[in-house]
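Have a look at the structure below, then the notes.
Excluded from the complex is one protein chain; the other protein chains are retained at their positions.
Showing chain A:
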C-alpha cells in the first residue's frame, strides 16, 4: 500500500500554506449575504442617531433651537455641544496632535460639520428630528485656498488656537498655520540647484479626494448600566487604538470597554480616524441607557469623514546634461481643512512624504511641508496609502517626466540611469530612510520587454504623424512609473500613534486534536486576513490552513495591535504570526523529541511533522504532538500548546513596482481610453498570489478613479461640489480596463518570511502612471504639467490650450 503514504509535495499542498492561491474562507458567508457589517447589527431597543450639519463652511453658531425637534414622534434627545461640555466631550483629540469639535462649539469650520445629534427610535424619526432643528448662523468669510489662508489678513479660522505660537509639531508662524516639517539638507540642496547643468521646476498638485469605501462609517454603542461595560461596534481599522482613545477621552476604565470591528465593507483609510458619530453614539447610549446606532449616509461620508491628499508640491530637480540627477527640492503646502485630523505616526506630521526621492539614487535632497487650515473638511488620511507615500510617488514620478522633457530624453532611459542599484541595498536615502532591498533594473527591463516598449514608441510616433497630417484625431500616450513604497509602520522607536507604538500581534492556540485558532491585532476590510494569515501559520507549523480559525477585531479576545492601514498587516502582524508560529514550533520540537525518545537537537521539522534526523520513518506529526501537549506529563515542559508574539519591526519594508499604461486620447471630446495596463509588483515573498492579484486590480481601479476624475471639489463659498456619487467619480465595470499583472520577488531581508505588503502599491504607482500617460500624449505639443484629475473636460481644455482644436 505504498501509494497511500503522501509524498512531500502532497503534504505541502495539503497545508495550503504560503504561495498557494487558497480560496478565501470569508467568501462562503459574503456570497450568500451572511456578512455581519455594522449596519447589520440590531439590538433590542436600539435607537438611531443622526446629525444636524452645517450648510455653511464658516459661520458662528448663535442659537440651536431643539424644542420643535423634541416634539417629533420618536425623537428622544437632541444633543449639542452644550450637553457634551460638562463631560469634556465637546472636543476630541485628533490623531495628529490637534483637537476637533465633536459638535459645533460656537462656530463651524466646514460645510457638513456636525452641529447637533438627534436620537430617535428609528432612522426615519431621527431624520425628521434633524429637519426640525433650527440653527441660527452668522456667516463668516470663507477661505478654501491654502495660499490665501496664509496671507496676513486672512480670517482667523481656529479662534481656539489664537495666540498659540507652538503647535503639536513645532512653531506656528501664522494664525492659520499648523506646522512646518523639514527634512534633508536645505543649504546643500540649494547649492546643488545653483550649480547644476539643468534644473527643472514645476508645481505638482495632488488634488483632494476621498477613500469612499462602499460601506460608509458607523457605530453601535451599548452601555450596560448594570455591569458598567460599554460595548462599541464600529467601522474601525484600528479597534484597539479606538478602545484606548475612548477610555482616555470618556474616563471609562479600559477594561470596561469592549470594541468590536465586525466585517468591514472596505476601509482604504476612511476608517482609521475617530469621528464625531462614534463619540455621539457612545454619549447617547450612556444618556438613554439604550444601544444607539449611527451610520453616515454617502453624502455625509463624502462631506465630513476623511478626505485624502490636497498637497501642493513645488518641486525642483537638478541633473547633469547626461541626465544623472544631482538634487531634489520640494516645498509642499498641505491643505488640512478645519482641523488637523491626519492619521500619521506622531513624529511624521506629513507622513512619509520624505520618501519622495523614490526609486532614484539622489545624493542631495530637501523637503519642507507647511500644514495649513482652511474651511474644508478635516482628514488627510492615507487613502490606500502608507502615510503620504502616494503624494511622494506622484511628485517624484511627475518630476522625472518634467526633467525628461527638459533634457529631451526618453523617460524610461532617464529612470534607468538613476535607479538605485541592486548592490546599493540596504540604501540610505538623502531624506533619511534605509531601503531594505530592491532590484529595480531587473523589474524595469522585464516591464519594458513585456509591453514591447520600443514598438509602442514607434507606433506612437506614427500616430503623431497621422494626427499632424489630419488622418486621426486621437493621440497615444505611454505612461511610465517606477515607484518605491514604504510600508509596515513601524518600528516602535520612531513610529507611534497617540503614543501607542506601532507593533502588532498574534496569538495562536493549538487545540488537542491538532486544529487551531489564531487572533491578531489587525482587522481585515476585504484583504482576506482569515485566509492569508492562516496560510502563514500553516507553513510555519504544519497544520492545514483549513484547520485554523482566524479572528480579529474584538478587543476582549484579540491581543493588542495597531490595526490595518498603511499596508502594515503583512509586514507587522504577518511577522508576529510567523514568530508566534515559531514559538509553537520550538515547543513542539521538545515534545516530539520526548515522544521519539531522542534529544531535542536530533529531530527536525519537515512540512507537517518532526522527524528524527537521518531516520525520516521515525516521526511525530503536528497532530500527534498537539495531542501529546494536552495528555502527557512531559518533564520540564508545561502542558498546552499556545504562543503569543508582539512584533516590533526593525525597519519598514519597501515594496516596489514598474507600471506601464497605454491610452488613446480623443482631442475633440477629451475622452481617454486605456488600451493597456501592465503592472509588475515586487512585494517580496508572496503569500497568496490570487489575493495579491486581486489587490492590484482593486488598487489600480482606485488609481484610475483618482487620476481620471475623482475629486472632492469646493466652490469659493466652501460648498462641497462633489458630495454624491453623481458628482464623485467611482469607475464602473464599463470604464474600467483589464489589467495585466506580473511580478518579481525580492524578499525583505529583515522580515521573518520576507514579505513586504502589497495592498497599496497599485494605488501609489497607478496614479502617476495614468497621469503620466495623459501628459505623454501631449508632450510633443509642449505640455509639461496639467493638474489631475484628467477628466474629459480638463483633457479637452488642455488640448484646447495647446491649440489642437484650431
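The rule is simple: a contact is a pair of C-beta atoms (placed from the backbone, for glycine too) under 8 Å apart; a residue touches a chain by one contact, two chains touch by 3 or more; residues count from 1.
Everything below uses one rule, namely that contacts and distances are computed from a predicted model.
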Complex member absent from the view - protein name from UniProt, among "(2Fe-2S)-binding protein", "ABC transporter permease", "Carbon monoxide dehydrogenase small subunit" or "Ferrous iron transport protein A": "Carbon monoxide dehydrogenase small subunit"
Option from A:30, A:560, A:605 or A:781 whose C-beta touches the chain left out: A:30
Among A:129, A:184, A:213 or A:757, residue touching the chain not depicted: A:213
From A:264, A:558 or A:667, residue that would touch the chain that is not displayed: A:264
From A:691, A:753 or A:774, residue that would touch the chain that is not displayed: A:691
Absent chain, residues of chain A that touch it: 23-24, 26-35, 37, 39-40, 42, 73, 122-124, 212-216, 263-266, 268, 295, 297-298, 525-528, 690-691, 693-695, 697-702, 724-726, 730, 732-734, 736, 738-739
